[in-house]
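A single protein chain has been omitted from the complex, and every remaining protein chain is retained in its original position.
Chain lettering (A and B) follows the sequence in which the chains are written, and residue indices restart at 1 in each chain.
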Amino acid sequence: MDWELILGLGRFLLATTLLLVLTIPTAFVIIQMEMKIIAQLALRFGPNRVGPRGIFQSSIHGFKVLAKEDTVPDQADRGTFTLAPWMVYMAAAMSMLVMPFAPGAIAADFNISIVYFFAVIGLSVVGLLVAGWASYNKYSLLGGLRAAAQMVSYEIPLTLSIVGAVVLAGTLSFSELIDWQRQHGWLLIWQPIGLGIFYVASLAEINRTPFDMVEADSELVAGPFTEYSGMRFGFFFFAEYVALFIMSGILISLFFGGWLAPWPFPAELGGFAGTLWGIFWFFLKTYLFVSIAVWMRGTLPRVRVDQLMGMAWKVLLPLALVNLFVTAIAVVVFDLKGV
Amino acid sequence: MTKTDPEVRIPDPIDLDRAEEDRLRAAAGLAPVRPERPEYAGFEQVGIPDRPPETAREMEVYSLAEGEMLLNMGPQHPSTHGVMRLLVKIRGEVIVDIDPVLGYLHRGIEKLCENATYTTVLTYVDPMDYLSTMHNEHAPAIAFEKLYGVRAPKRAEYIRALVVELNRIFSHGLMMGFLALDMGGLTPILYSFINRDEIVDMLSAISGQRMLFNFFRVGGVNFDVNDEFISRLGTWRSHVLENIEMNEWMITENEIFTARTKGMGTLTGQEAISLGVTGPNLRASGVPFDVRKAHPYSIYPELELEVITQESGDSYARYLQRIAEIKQSIHLIDQIVDKMPHGPVQAQVPGIIRPKPGRAYGAVESPRGLYSVYAISDGGPNPYRFRMRDPSFISLQAMPKVMPGRLVADTMAVMASFDPVMGGVDK
Partner (left out) sequence: MAFPGIGIAKGMVTTFRNFFAPKVTRQYPEERPEIPDRWRGRLDLIYDPFGEHKCEVCFQCAQVCPVEAIDMSGFDSQGNRIRYGMPEIYDERKDPNAYRRAGQHARPMRNPARWDEAIDTPWVTETVAGFGGRPESLVAIFRAVEDRYGYLPERAMRVLSDQMSIHWAQVFGAAGLGGFRLLPASGHIVTVCDCAACRFSGGREVLAAIEAELDIRAGEETPDGTFSLEVASDVGAGSLSPAIRIDTLVFGPLDADQARHVVQERRKATARSAARARS
């Protein structure tokens, strides 16, 4: 009886169940935040009737989405039509496996978790493309193709921008990267350009304004989601906000110290209190960046699709390569490897 | 649910009627309603529409080359400024041809006006171009005053100019908001609405309504200025420039916005004149034509007014032109408030006027362009013919001229920069 294996398996199952379950309240919270923040930016209140100061609005939206009629277009490809939301949602959920919430509180702490993450997060493209095609609708098709083009082309600057950080830290695992940041200072000082590229590319990867051409609702109604209603649309909707949460989480893990507390506070504590301390700082930083993304959504118009692609290939990619080049040279010249 | 059998074609009810009618006509020995045209033979289902083309232009639009697709930015759409259908022929993302289909908001206003007295006509024209109601009423008022042979008193003309300029300010302000909204910016529209709400509250103090004012009468205006209006005007005037500037900060220098509007939808001055485009769209292409200066009416000759133009003629220029015109209108309002004389606000005109038979034409500068009215009277209490020329209708004709070669995403941006209002287009 290999108790360790069974215990490990049990812990893994518990962690994954917890994560899957936690995606829903996360999405609710972020949706509520978005509604209120965008409203306040526009000098209005946002929902403030449902619940004290309107905090139950988002949950009620969730229930409403469950109660809506499930329509499938007559000539749509029913199987793939149903499959598409699952693909998008699963891509988001799978990538949460490696999110570094706190020391020892990672569901699956591989030694190549960074590679795993970037591999899995790209799977959502397939879901959007399938949704666009299976809907038997020209708008959806256009939206799906835009999604494919945008997300595929932004994956390259996304992954290249962090290679500099990886080279500096000498590891591909999130927890070890954060450990390196504890010793050497947050990576944002070492890799500011990488941070900039990663931020822009991550917004484009999750289809957030100003890069939300995919669901440009003043042109294509709702892009690939046009024919989806009820819980099918709910999956897409939640997946988008969960992906926002995930990307912000990864952003802060890579560049802002992850679960580490900033300067006046002790970076890490030990034991169970340390786990709570880490979780607290992780969520604080993540929600800070989620708020910044929401702020940008409320302020900026959309970038046009060809300008978007042009930016990815002509600006971000060369910049990422230059960043990588300079970092690599610096590592060799100043002998920073494994510092 | 079973899939629809592609061999079974469910006939459109219109087809049935037409086919039925043709069958009956053939049985009676008459020619079919729409004669067979050999050049349209073989024009089967293209997707949209479901009947063969009937004009040469339709033929041009519906014939698809390799790789092209017809997309309907249909009457139900989040941002077509009303109900309008744009038939877009695209190759991938690039637009090859565009065909606006209008008439979804037609209410038969011109015909209705033939059965209404002249004063009632002034209430019927309100909801035409519903964002510039005062202008809608101003043009018929001028035409009817010419028909009847009466002049509005000076104070009435000043009040008319005041409310007309206020209307222009909020209409242009809304255009700023709609342009940003069609590009995805969610907040400038709300800032525009803050401005509009204040102005509309002001106008409700003077006329009694917030949107369809019913303020003009043949021979003057309905009510005089009251204290409530003056106090609200003062409050508004004290912070309107900050308001506009706040909105400008959001949009004007925004790199994303300029990248999407500079160089888009360029209309040269010559093209604009040949299409008949007027108003800020024309002046943004460099042609200094303003009805208030070219064919002066009301008290504009007494005010200091200069015609502003921009050079480039693209969407960005149209946007800047409107901001400049807002500032110009604020300046005009300042002058009007300074110079307003005392006096009556309505000439002595009976309730139902019966002008002598004749024809008259009245033109005003509305926020969308030259808005004019041609009225024919036959001596009775109702006009014999009441024809309105709306500028948005003409601006939409510029779409097929400027759009080919652009992307689908630009459609809305360019259309928003022309600022059409479907109520006026379809009457």
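Observations
The definition used in the following text is that a contact is a pair of C-beta atoms (placed from the backbone, for glycine too) under 8 Å apart; a residue touches a chain by one contact, two chains touch by 3 or more.
Values in this document were obtained by computation on a predicted structure and should not be read as measured data.
Within the set A:22, A:152, A:296 or A:321, the residue that contacts the chain not displayed is A:296.
In the complete complex, the hidden chain is touched by one of B:72, B:209 or B:335, namely B:209. Residue A:41 is the one among A:27, A:41, A:162 or A:293 that touches the chain not shown. Listed residues A:107, A:188, A:311 or A:324: the one in touch with the omitted chain is A:311. Annotation for subunit A: contacts to the undisplayed chain at residues 37, 40-45, 200, 295-296, 298-300, 303, 307, 310-311, 315. On the side of subunit B, the interface with the absent chain consists of residues 112, 116, 120, 124, 187, 194, 197, 201, 204-209, 223, 226, 228, 246, 249-259, using the contact rule stated above.
One rule holds for everything that comes next: only the chains that are shown with their structure count from here on.
Between subunit A and subunit B the centroid-to-centroid distance comes to 43 Å (mean Cα coordinates, whole Å). Touching subunit B in their complex are the following residues of subunit A: 38, 41-44, 72, 74-75, 78, 138-139, 142, 146, 209-210, 212-213, 216-221, 297-307. Against subunit A, in their complex, subunit B makes its touches with residues 1, 3-4, 69, 71, 73, 77-79, 93, 180-187, 190-191, 194, 250-251, 254, 256-257, 259-260, 407-412.
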